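Structure first, then comments.
Excluded from the complex is one protein chain; the other protein chains are retained at their positions.
Let's turn to chain A:
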Amino acid sequence: MFEQTDPNQIQLNCEGQLKHYLTTEGLSREILTEILDTADSFVDMGEQQVKKVPLLRGKTVVNLFFESSTRTLSTFELAAKRLSADVLNLNISTSSTSKGETLKDTLMTLEAMHSDMFVVRHSDSGAAHFIAEHVTPKVAVINAGDGRHAHPTQAMLDMLTIRRHKGDFAPLTVAIVGDILHSRVARSQIHALRTLGAAEIRVIAPQTLLPRHIEALGVRVFTDMEQGMKDVDVVMMLRLQKERMNSALLPSESEFYKLYGLSEEKLALAHPEAVVMHPGPINRGVEIASSVADGPRSLILDQVTNGIAVRMAVMSMSMSGQATEKQLQLKSGE
């Protein structure tokens, strides 16, 4: 009765190019690879004396963070500045929503200031879709994390980190460990890994931290970490928020660490060349041992560096996709 068109197609313009970046789900392998290739070129640029390119010169990027964040916000800000954009950071959680202004009103006000791109973080799943579809379709929307739904730039910086260390995805077994239930990162990682062709994706967690029917996303579920770690090439740890400890999800930090924390012993079960990743911020001794986080297999700081490059890539691609669409609309209007 209702046509089941892929709702994620609103990310693409009529030429099939990215114009919003909301989720890794439903994006083709070609687009994901284009993001990685573009980001790769920006990684190298970051090491040069002059770190700026003029791709977004004259454009206004607004970082709209309805949830607090230091790391993601600052890497988005740096990414926009390295693309030569003008950047406005808004921490909305403390301003207008407390005055009763709706999300829609806030966005429309900012659109009226001729913003070209919104980078949005929001605690409601689907917030970025809502903005791109119903509020400001002509402003490029980049999802910087929505509820438990998606965190697509985090996922792609993880993919870039994997590709730069392992090359091809095809032979890889990747394990995602920890609080899958509340994790937008895990969901975006799973979609990206599947599309990029990873051989096997595992999730490792107790049942209380696994969403219902997660296996339908194409993953193997392990509740025993020692089994799940066997022969893994990439271990992606997730952050366990401290407040989860006070709910009925887990008995204690120490029990969680004992069963699902990444210790040297558990890492030893993985492939000898396995690498370790974590989206940060890290809870040392809760989900990961300090010696592992700071150890030779850890790629955690590479992830941060790659994060800026991936954000530059999706920002420049989305802006160019919006421009192409506007040109085509102008032409068809003539």
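Just a few scattered comments:
The definition used in the following text is that a residue touches a chain if its C-beta (ideal position, glycine included) is under 8 Å from a C-beta of that chain, and two chains touch if they have at least 3 such contacts; residues count from 1.
FYI, contacts and distances are computed from a predicted model.
Its record in UniProt calls the unshown chain "Dihydroorotase", which is the match among "Peptide/nickel transport system permease protein", "Electron transfer flavoprotein subunit alpha/FixB family protein", "Dihydroorotase" or "Probable adenylyltransferase/sulfurtransferase MoeZ".
Only one residue in the set A:Leu18, A:Ile35, A:Leu56 or A:Leu103 touches the chain that does not appear here, and it is A:Leu103.
Here one chain is not drawn; of A:Val43, A:Ala127 or A:Val234, the residue touching it is A:Ala127. With the whole complex as reference, residues 1-2, 4, 7, 25, 102-104, 122, 124-127, 129-130, 134, 146-150, 184, 187, 211-214, 216-217 of chain A touch the missing chain.
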